[in-house]
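Removed from the display is one protein chain of the complex; every other protein chain stays in position.
Per-chain residue numbering starts at 1, and chain names A, B and C are given in the order in which the chains are listed.
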Amino acid sequence: MLIIMRTDATQEQITAVVDRVESQGLKAHLSSGVERTVIGVVGDRLKISHSQYVHIHGVERVIPISRPYKLASREFRPEDTTFPLNGVRIGGEHVVIIAGPCAVESRTQLLEVAHAVREAGAHALRGGAFKPRTSPYAFQGLGEFGLELLLEARQATGMPIVTEVISPEQVAMVTRYADVLQIGARNMQNYALLHAAGESQHPILLKRGMMATVEELLMAAEYILSHGNRRVILCERGIRTFETSTRNTTDINAIPVLKSLTHLPVILDPSHSTGHWEYICPIAQAGIAAGADGLIVEVHPNPAEALSDAEQALKPERFANLVKQVQAIAQVIGRSLAPFPIMNAVQPLPKP
Amino acid sequence: MLIIMRTDATQEQITAVVDRVESQGLKAHLSSGVERTVIGVVGDRLKISHSQYVHIHGVERVIPISRPYKLASREFRPEDTTFPLNGVRIGGEHVVIIAGPCAVESRTQLLEVAHAVREAGAHALRGGAFKPRTSPYAFQGLGEFGLELLLEARQATGMPIVTEVISPEQVAMVTRYADVLQIGARNMQNYALLHAAGESQHPILLKRGMMATVEELLMAAEYILSHGNRRVILCERGIRTFETSTRNTTDINAIPVLKSLTHLPVILDPSHSTGHWEYICPIAQAGIAAGADGLIVEVHPNPAEALSDAEQALKPERFANLVKQVQAIAQVIGRSLAPFPIMNAVQPLPKP
Amino acid sequence: MLIIMRTDATQEQITAVVDRVESQGLKAHLSSGVERTVIGVVGDRLKISHSQYVHIHGVERVIPISRPYKLASREFRPEDTTFPLNGVRIGGEHVVIIAGPCAVESRTQLLEVAHAVREAGAHALRGGAFKPRTSPYAFQGLGEFGLELLLEARQATGMPIVTEVISPEQVAMVTRYADVLQIGARNMQNYALLHAAGESQHPILLKRGMMATVEELLMAAEYILSHGNRRVILCERGIRTFETSTRNTTDINAIPVLKSLTHLPVILDPSHSTGHWEYICPIAQAGIAAGADGLIVEVHPNPAEALSDAEQALKPERFANLVKQVQAIAQVIGRSLAPFPIMNAVQPLPKP
Partner (left out) sequence: MLIIMRTDATQEQITAVVDRVESQGLKAHLSSGVERTVIGVVGDRLKISHSQYVHIHGVERVIPISRPYKLASREFRPEDTTFPLNGVRIGGEHVVIIAGPCAVESRTQLLEVAHAVREAGAHALRGGAFKPRTSPYAFQGLGEFGLELLLEARQATGMPIVTEVISPEQVAMVTRYADVLQIGARNMQNYALLHAAGESQHPILLKRGMMATVEELLMAAEYILSHGNRRVILCERGIRTFETSTRNTTDINAIPVLKSLTHLPVILDPSHSTGHWEYICPIAQAGIAAGADGLIVEVHPNPAEALSDAEQALKPERFANLVKQVQAIAQVIGRSLAPFPIMNAVQPLPKP
């Protein structure tokens, strides 16, 4: 931490800051410039509280130096974190594709999509049983019955299941059905949920909040990691900006930035980050070209009948084309789509 | 809802849209312009799904017309909603001030602040027992012991208590201690929590998410209202923008916009919306001048020792000055600070 | 400037940075923390270039310490800058109101508005003769004929004239007609125009760009000040955010922030910052309550006929009410509307 003193700070004020620093078991390094003094604070970063110094007379600003996350950082763990999802390894050399409907709507719909995306090359099946919706009057998902359908689709296709949890008390139950628990953008800073996700020791797909900085996303991951749960996938899904021609703005920069700052796998959700089916394929290609470890894509057999997010649902044949394009891009940058386990034998779900 | 057809849409495509509209029990009104056809869709707004039409050939865009909230709207209820908080009425002609520390840190700290803000003119006491913190390593609040201290401060000062809930399963417990449940900015779209808050039938202070639109804030309120819980206070607390000279950007426009769109009381939190103690008083004045029904302000007896949000904590003497200024501004626009019940008799908490 | 080294920086890398610092005639102060070394760079701030250090091996980040503006800062000039506009002093204890139509449309329209706003209490007349419009097909202003009408209105009412310049070669000509040259939001970083405005030695009203930070606004002012032209008025006119319920988001925080950082007068434009006539009066009140030195407001005798920005034009009677409200708010915070010179004698325009 650096404490920037005002240009008119007195010697007494500087001494008062130094005294306070030392009273907390930290060390102060003074650097007196032409215009002002800067005080460097050295010691255990978790003991340092920036905000308290702002009230001391003569202090102009306080600048944090250490990054506020630790377990999520590349400094803590230089090599990439990788882990298998029912036989498909994420975070390594291969690109992984998760696909499926926004919401599980019926047995027919789900199985149709599941088979279609598996055939097209997807590695995992997504589908919401509990839907966070802006309107209380909108379809809120099939609940546990939706989870049962997902389990059936898992049996039928061999694909691991990714599905959303929206409250801490659901975590144990959803863990019985799903291979990966998704925490949605609106819940990225729902700390009770992050704690429960950490405690579950289950793989977590953590979506960036639409208003969250890259650093806040890593802090949210830190909550999960701090429970010893290291299987966390980060997902860029678009941020909110002034631009209205797309639903969100894909923060494509966040892909290489995250790959530089953290060892965790990073995937892109081009469906939410664009909000319009026409733009999903080019942005999926861009995500892989920028270094993403995978994609999560919304596919619906008949978008015009979808109960949620119809604008951004791809038809299965368009999705199949997307997979082909993504495979080609991946190869150009020295990667490829992950192989799907030869025996589509369904692995048992990890014990909750 | 209006469906804008492409300039090159064929008659068959237009007919297909009309057929679909009518198949859902709605009516279609065609308006053929020089360049394109626009189809107005008329009927029960809750039956209309915009997103499904985007996939029909020939459709360019779909524009919603009806606002997506109902119970929260002025159209539904033209007169202002007002309700008492332990004898102080909010949402009416009077301005109400809620004050207290960011977090309850100790019995001494809380009682000192409580007496100080009561003496200065505050009507209710705020204080967090469960703190949502960006870092898992930061002080997370005293938990239920903090609630007990709040109850003691309530007894001692006669002020009703406002405190935050951060997960649905806490709601019943916190209701036993607090007069108003606060839902924080990061949880504004935590729908499980909104449902629980609605079911509690307890007064709710709902803070706007830092990247939520005014409409999304009203939709979040609609979740609570849809459970028959009409005692909802909305709180503008700053939004996230590109400007970094303050912690957030106070969306002062939101005050008159909300007062125009909804009947619910609207207050301002100048502590979070600026993030710096120096700017709190002018922005509090601005909020009242713009028509806010009240303020919620962070006060700490010794900000330099505060365990959270120290930069934005006011010292009690500065808060006392703020109250005087706010009273003067209120009178100029035909309002005044709410009277505090003469007998500081503490009312029983509403039954959970 | 502070140079933050990576945690794995070698001693050689640190030495290389220090050598470079010293080769530029600056001094380096090392501060070695638990995890990393921080190098403070001391010397003439105008000689320091942050960006060059980023490429040196071992450097993680570079943090500027000194503010990049000088002449605009309170540190350079602690007392408020004030100056007269044809007898009305801006920037001092009094509040100044500038009002008039978005665009000068005709002699009748302009004179009608001019008399109405003068009668209501305005101190200066605004009106655009050259209009920057988003569309090339929209009304672009009356040009020099509009300036002649403004001069006539100046004669008729005694009010000084504020009007926009949109290119450097216009400056000399507009200076012959106007008391204050306005630089619009879209031109805030049109540096050729800023230079010309500085050279003119004429009072300048500089509007904040809709995408400009407070610091960038001050840097734009610095361009003008660096030519020795000290008569600069800053204007907050709303910034662009994700919120769409108003045309822009009034950054009310910017008022006290600017008053703290700079000695220049700061006014608010509630017409553009809200974009809707209904919200102008409450936001004007908020601006004065937050400490603004004045307002600039769009008034039109018949908004429904206005050739530009009709949504945000106030009718004269509403404007008269706004002035009364603003006067009341100003008095509560120890200010008042500036007195208008008793003899409405028109002063000669300053020589160009």
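Here, a contact is a pair of C-beta atoms (placed from the backbone, for glycine too) under 8 Å apart; a residue touches a chain by one contact, two chains touch by 3 or more.
Here the structure is a predicted model, which is why all the values come from computation and not from measurement.
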Review point. Per the definition of touch given earlier, which of C:L206, C:A306 or C:A330 contacts the omitted chain?
Key: C:A306
Check your understanding: Thinking of the whole complex, not just what is shown, which of A:I39, A:I255, A:L295 or A:A338 touches the missing chain?
Key -> A:I255
Review point. Out of C:T157, C:N187 or C:S271, which is the one that touches the chain we can't see?
Key: C:N187
Check your understanding: Which residues does chain B use to touch the chain missing from this display?
Key -> 2, 4, 7-8, 29, 31-36, 38, 40, 42-45, 63, 65-66, 75, 211, 240-242, 244
Review point. Which residues does chain C use to touch the chain missing from this display?
Key: 20, 46, 49, 51-56, 68-69, 132-137, 166-169, 186-187, 189-193, 209-211, 216, 219, 222-223, 226, 240, 276-277, 303-311, 313
Point to revise | Positions on chain A contacted by the hidden chain, ascending | key: 211, 213-215, 239, 241-246, 249-257, 260-261, 273-274, 278-279, 282-283, 285-291, 325, 328-329, 331-333
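In the analysis below, only the chains that are shown with their structure count from here on.
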Point to revise | Angle of the C-alpha superposing rotation, chain A to chain C, to the nearest 5 degrees | key: 180
Review point. Distance-wise, how many Å sit between the C-alpha centres of chain A and chain C, to the nearest whole number?
Key: 40
Review point. Cα centroid separation between chain A and chain B, in whole Å?
Key: 27
Point to revise | chain C, residues touching no fewer than two other chains | key: 241-242, 244
